[in-house]
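Showing just some of the chains, left in place.
For reference, chains read A, B and C in written order, and residue numbers begin at 1 within each chain.
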C-alpha cells in the first residue's frame, strides 16, 4: 500500500472541504479522481502531494506516518501538476530542466531528458525549448508544465486537470505519456479531470468524491434535489418535461441521490415493468470501452442518465444515437449521498 | 497671534548649544514685548541667510567676514556685544607635553611630536583663529598630515572627535564648559593652554539691511541690538553660568560701534 | 536661485579638473556604499525572505516592527552604533569609529529595514502558486529560498535600489560615525553638508549633482539588467 489515509479532515476557515474515513492507494496503478466542482479533489491531491497537511487525521506513505519534517524529502518522489499550473519565469527548457537540476543530473543526460519530455507532450524541442515562459499559448503552457513533471519520472504523479486547455491530439499524447509512466517507470498516477471520456480511457480505478467524501458509486447518475416526500414514503423529483423519479430510503443532508449505471436497464418498450421508474428519453451518445462494454447516455427531461450495456445487448436492442428509449430502475436502486 | 512681534535671528551653534539664548530670550520679551526666535547654523550659513533676507538679525562671531558682509551692504548696525576666548585642550596625560605653554609654542610642539590635532576646518571663527595661530607659529596648515584631523563640523562634535582620538584641539571656552558639564566635571579632555591675548572670540549682532530687504523687521532688529548693548542685557550675559563658570564676557560698552 | 546653475557648472569643473578633494570623497562614497549595500543585502534578503515566506505566530507584529523601523532616524542609528564602537564601547578595540567601515555599520543598520520590509512584501505579493510550483518540483531549503527570491527578482532589485539610494545619500550617520574627516572619511554627502553650512551653496549643489550622477550610473546599469525582461 502506497498511501493510507485515516480519518482525514481538511477545514478552510471552519468549512469542511474534505472528510475521508479511510482511503488506501496501491502503487503502480492509475487512479481517476472524479467529482463535481468543489467536491474536494484538489484538496485531496494537495494532501497526497505533501503540499498541505490535513487539519486532522493521519497520512501514511509507504507504511510510515508522515510527519511535517519529512514532507520536503517526500516531495522529491511525489510531484503534482497544479490545477492552476504556472511556469517559472524562465525559458521553456529551463522550466522542464528545473527539477532535474535540483536532483543533480548532469547537463548532457538532462538535455536529452528534457527533449524527450517535450516530445511526450507534443511540443517540438526545436521550436519551443528556447521560448520564454510567456511566449506560449494556454495549451502549450499547460503542456510545458506537464512535461516538467513527467521529466522527473516520479514515484507518484498527481495530475489536476492535465487536459484542460489541451487539444485533442495532445490529449491522446498525454494519455500515452501517462500509460508509459505507469508501465516503464512504475509510476503511481492519480488524475483529476472533468473530461470523463479521456479519464476512463486511462484509469484503472475510479474514486468519486462528493461534498468532500469518497462515495462508492461512479460519478455518473448523480441527481440533485429538490425531492418531495410522498405519502407512500417514497421521495419524488419532477423533471422539466413532467416525468417523475421515485426513490426510497431516508434522505441525507445533501439531498442528492446516485444510481449506479449497472442498476439501469434500457428497453425499447416501457409498458410492463415491476420497477417503479420507467422514464422515456433518447440516446445521445454511445461510447465503446475495453471489454466490449458500451456506455450509453440517455437524455431524460433535463438530466442525462448513463447505463452500461454489453455490445451484444446494444445490438439486440438495435440501439443507435437519437433513438427513443426507456430507462428503467427500481426506487431502491438510488443511494442517498 | 497675528500682531505678535516676532524677530527672527540666525546665529551660530555656540550661543544656542550653551543655552545662552534660551536664557536671554525671555528677558528680551519681558523688556520689549518682542518674541525672539532663532535658527542656529554655522556662521557662514548664517551670513548667507542674512544676505538672502531670510532673517532679520544675526548674532555671529567672525569679525573679518562680518566686516565684508557689512561692506557689501548686506547688513547694518554691526555691534559687538560680548566675547569669550579660545583655549587648547587635550588628553589629561598630555602626550605632547604642551601644558602651560603659549598657544604658538603648543602648536609647534604638537607638530613636532606629530600628536593628533583635530581641526574644525570649516571656515568658522574658531577655524580662522586656528589658522592664525599656525601662522603665528611660523608653520603651514598641516593639511595632509596623518596626525592632522579635519572634521568640518561643529565645535562640540570636534571636541568629541578629539576625545575619541586622544588628540588636541582649539575650542572656544563656552563650548568647552558645556562639554565639561556633559561629563559632570570629569571630562576626558582638559584645558592645557589658555590666556593668550590674541585668542579672543568676539560676538557681534548685525541687522539685515532694510534697504535690500524690505520685509526684514528692521525696527525690531534695532531694538534687539540696542537691548543687547544695554546694561541690563550685558549684566545678564555676565551672570550667565554653567557649572558655576562664566561663558561669555560682555563688552558692548568698551567696543566701538562699526557704523 | 543662481547657485543652482552655478552648482551645475561647478560640478563639471570639479569633475573635469580632477579636483583631488572631490575624487577622494567620491572614492570614499563608493567604498562605503558598496560595503554597506553588500552586507545589507546579504543579511536583509534572507531575512526578508523568511519574513515573507513563513508563517509564525506574531509574524504580523514583527512585520509592524520592521515597518516602524523604516522610520529609524539617522541620529538614533548614529548614537546607537556610536555607543558600540566608540573607544569606551564594547567594540572599542576594533577602532571602527571615524573609519569608513564604521560608517558602513551604521548604514547597514539604517538600510536593513528597507531591504527586509520591501523584500518580504515582494515575496508575499508573489502568487501562492509560485511557491507551490517550486515545491511540487522538489525544491526545498536554501534552493527553495533562492528560487523564490529569483521569481521575485524585480521586487528584490527594487528593494536593493531603494536601499542603495538611501545609503549613498545618507549624511547623518556618515557624519556621526565617520566624522567627515578630510582625506579620510569625508564622503560626498558629508562634504556637501559641510559646504552648505559654510554658506557655500553652489559648492554644495555641485557635490549633490555629482552624487546624483553616480546614482544614475549605478541605477542605470541595474535598469539595463532589468530591461532584459523585455515586453513581459
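Annotations
By our rule, contacts are C-beta pairs under 8 Å (C-beta built on N, C-alpha and C of every residue); 3 or more make two chains touch, one makes a residue touch a chain.
Model, not experiment: these values are computed from the prediction.
One representative per chain kind is placed here, while the whole complex contains A x2, B x1, C x2.
As a working rule, only the chains that are shown with their structure count from here on.
Look at where the CA atoms of chain A average out and do the same for chain B: the two points lie 87 Å apart.
Taking the mean of the C-alpha atoms as each chain's centre, chain B and chain C sit 36 Å apart. If you check the complex, the residues on chain C that touch chain B are 86-87, 97-98, 175, 179-184, 186, 190-191, 194, 196-201. In the complex of the two chains, the chain A residues touching chain C come out as 49, 51, 72-73, 75-76, 79-82, 84-89, 98-99, 102-103, 132, 134, 148-149, 152.
Within the complex formed with chain C, the chain B residues making contact are 41-42, 44-48, 121-124, 143-144, 149-153, 157, 161, 164-165.
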